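With one protein chain withheld, the remaining protein chains of the complex are depicted in position.
Chain lettering (A and B) follows the sequence in which the chains are written, and residue indices restart at 1 in each chain.
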Amino acid sequence: MKKDVISLAHGSGGKLTHQLIKNILLPCFNNPLLSPLTDSAVFEINKTRLAFTTDSYVIKPLFFPGGDIGKLSVSGTINDLAVMGAKPIFISCSFIIEEGLPLSTFKKIVRSIEETARYAGVSIITGDTKVVEKGSADGMFINTTGIGIVPSEINLGFERIEVGDLIIVNGTIGDHSVAVLSRREELGFGESINSDCAPLYNLVEKLKPYWGDIKFMRDPTRGGVVGVLNEIVERKSFGIKLCEKDIPLREETKAICELLGIDPLYLANEGKILFFVDPKKVEGILRILHEHPLGKKASIVGEVIPEPAGKVYLETSIGTKRVLDMLIEDELPRIC
Amino acid sequence: MRYVSEFRDQKLAKRITRRIEQLAREVGREVRLMEVCGTHAMAILRFGIKQLIPSNIKLISGPGCPVCVTPDQYIDMACEYARRGFLIVTFGDMMRVPGTGGSLGEEKSRGRKVKVVYSSVDALRLARSFSEEKVVFLGIGFETTAPTVAASICMAKEEGVKNFMVLCGHKLIPPAMKALVENPRVRIDGFLCPGHVSTIIGTKSYEFLARDYHIPCVVAGFEPLDILQGINLLLSQICQNEAKVENEYTRVVTPEGNLKAKDIMRRVFNVSDSQWRGLGVIEDSGLTIAEDYSFYNAQFRFPVETALSHRNSGCRCGEVLQGLIEPEECSLFGTSCNPSRPFGPCMVSAEGACNIHYRFGARDKKNEKGCN
Partner (left out) sequence: MCLAIPVKLTSIKGNKGWVEIGTTTREVDLTLLPEAKVGDYVLIHAGFAISKVEEKEAKQLLELLSTISY
């Protein structure tokens, strides 16, 4: 692999992506709203807190069990707003379409975008369409940008995370990646697992009685649970312990991961949030999550610990421990 | 998961661990137990097995990664077929292994036809669906995989599929184990024998090691309890100065193995000497396609020439593959050789010792013994 060119690994959400951001993008764009590197930038205009985010979707294949690039492009951006506590209101939608894409495919994806946006209560108010020569875009790429309003009761931030806080995930992990993989590779599965792709603001909204007790949220997309948690603990005075026994996994995901030798903790999710919560309020939070269709399998998966600071480690099912480091390269490229 | 979770029971693990501690004290000296299966290497690191056993018991990795021991020449041939417009179909782990002129992944990014599959049956399916393509399936793997490829070749012959071929690079484990024990530089006090290879070849295949070389052997499964029990049984033998072949994995392994699989292999393949990266040529350690099936032998139907390769200096994969050094002892480990910029095959393959050690956090030696 050559040193001085961008490789696929730079897009995986792992170590190389991180380096690209830290070494090139941050110094160049240099501003305090960008540097926290949260899922959305949050700022105040005329006493209203707004959240602003953008994401590009290059997933292959365009259609996968449980969703398509359209549904993904809306859900993903809504979720980046939702984890900042923001109620999403407007989305932009830009298409880069490969010459030769059938019109029926385009229409199907556009309908999917509309359906997802309607379900989530957001409007698409601006956009753009470009077409590039055959071979330059692999069907279609989509970029969506979203804007949302952060209610005053929400107060999220790294600085709120304390030792003893518990980490909850709202359901089974790894499903999106496995769904895409089963469509991409010749795995020969009959009915596949569905991606968990879904907009999650409604779930966050239902947690309103506990908004004050939620310290931080993050959605584990590229890089998986491990990638995202490593980003959070980097250079902090705390670490994170995950308990293998408590990680919710579907049987199929478990089996496919065992069969292919991949670790579900590193796989992308598109319908999950990691909540850092006050341990005293965890029962109430779980109760609300369990009553929501997107939170039925919610579980406590870990906790914030004092040592080793700056690291994420796993307590295995047999009681041993190992550090979970960020991967250099993604198990599965072009996953979202 | 049935037949999986029960073998990850923490309480039982503790029991076996206590017994291992007792035996380790009895033995006293350093004991070197070698596994020759990438899946064992992965399981040992994934479950933190090394944290549970006393420091005088060393678990070392041998040449159990089929991708790692595949010589440059094979990769070069596969790349040459790709360049000539053949449709190369392969198991995933072969994609990133570099030959002398690059990897299959790089050929693919240059527009050649390379596809990853999970089974050789899928390669055959591709050949049927795309009859205009000349399909070359890369037959890499040990005795667990070889019979599946043999079965696909048989199917191709029965059905008269004309565009399906195999570039055969299968290798056999017991001859490699023999070569290791005959190497005076390699010190092995016991073998943790590969559980799934053994479902095919049977436990009797290892008897020569116990009988002629006095090396204790235990065929073990891949769950934490299997591996711990395997270590337990090996230590028991060592304490009693015994050397025999024991079977821990009786739920799937028998003394004779899978007779149907062995029969298919005998029909489709011949045994020959074979080149192992890092270990040199080992007698009777590889498979080639038999004459009756030469129509499905890519090398026979469309021979390609490749230049003799010369391994880059600095790469110590050969020593890692023989258990002579740990991955961390190679000066390139983690620095100029890491999964995103691998220098040697042990870092490229997901089953390579270096890749496994890197991924499971063995970079920081402190963390190997836990993080409190």
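As a working rule, contacts are C-beta pairs under 8 Å (C-beta built on N, C-alpha and C of every residue); 3 or more make two chains touch, one makes a residue touch a chain.
This one's a predicted model, so the numbers in the text were calculated from it and none came from an experiment.
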| item | value |
| --- | --- |
| Touching partners, among the displayed chains, of the absent chain | A, B |
| Full-complex contact with the absent chain, from B:Gln51, B:Thr199 or B:Asn338 | B:Thr199 |
| Contact partner of the left-out chain, one of A:Gly127, A:Gly261 or A:Gly310 | A:Gly261 |
| Option touching the unshown chain, where B:Asn258, B:Ser274 or B:Asn355 are the choices | B:Asn258 |
| Given B:Gln51, B:Thr70, B:Ser103 or B:Thr144, the one touching the chain that is not displayed | B:Thr144 |
| Hidden partner chain, touching residue among A:Leu72, A:Ile193, A:Ile247 or A:Val301 | A:Ile193 |
| Where the unshown chain meets chain A, residue by residue | 187-193, 250-252, 254-256, 258-261 |
| Interface with the undisplayed chain - residues on chain B | 1-4, 6-7, 12, 15-16, 18-19, 21-22, 37-39, 66, 91, 93, 118-122, 141-142, 144-145, 147-148, 151, 154-155, 194-197, 199-200, 225, 229, 232, 248, 250-253, 258, 260-261, 264, 351 |
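Here is the rule we go by: only the chains that are shown with their structure count from here on.
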| item | value |
| --- | --- |
| Distance from the mean Cα position of chain B to that of chain A, given in whole angstrom | 35 |
| Footprint of chain B on chain A - complex, ascending | 1, 3, 7, 9, 15-16, 185-188, 251, 254-255, 258-261, 263, 307-308, 311, 313, 316-325, 327-329 |
| Touching residues (chain side chain B, partner chain A) in the complex | 1, 4, 8-10, 13-14, 39, 42, 45-49, 51-52, 92, 115-119, 122, 125-126, 224, 338-341, 350-351, 359-361, 363-364, 367, 370-372 |
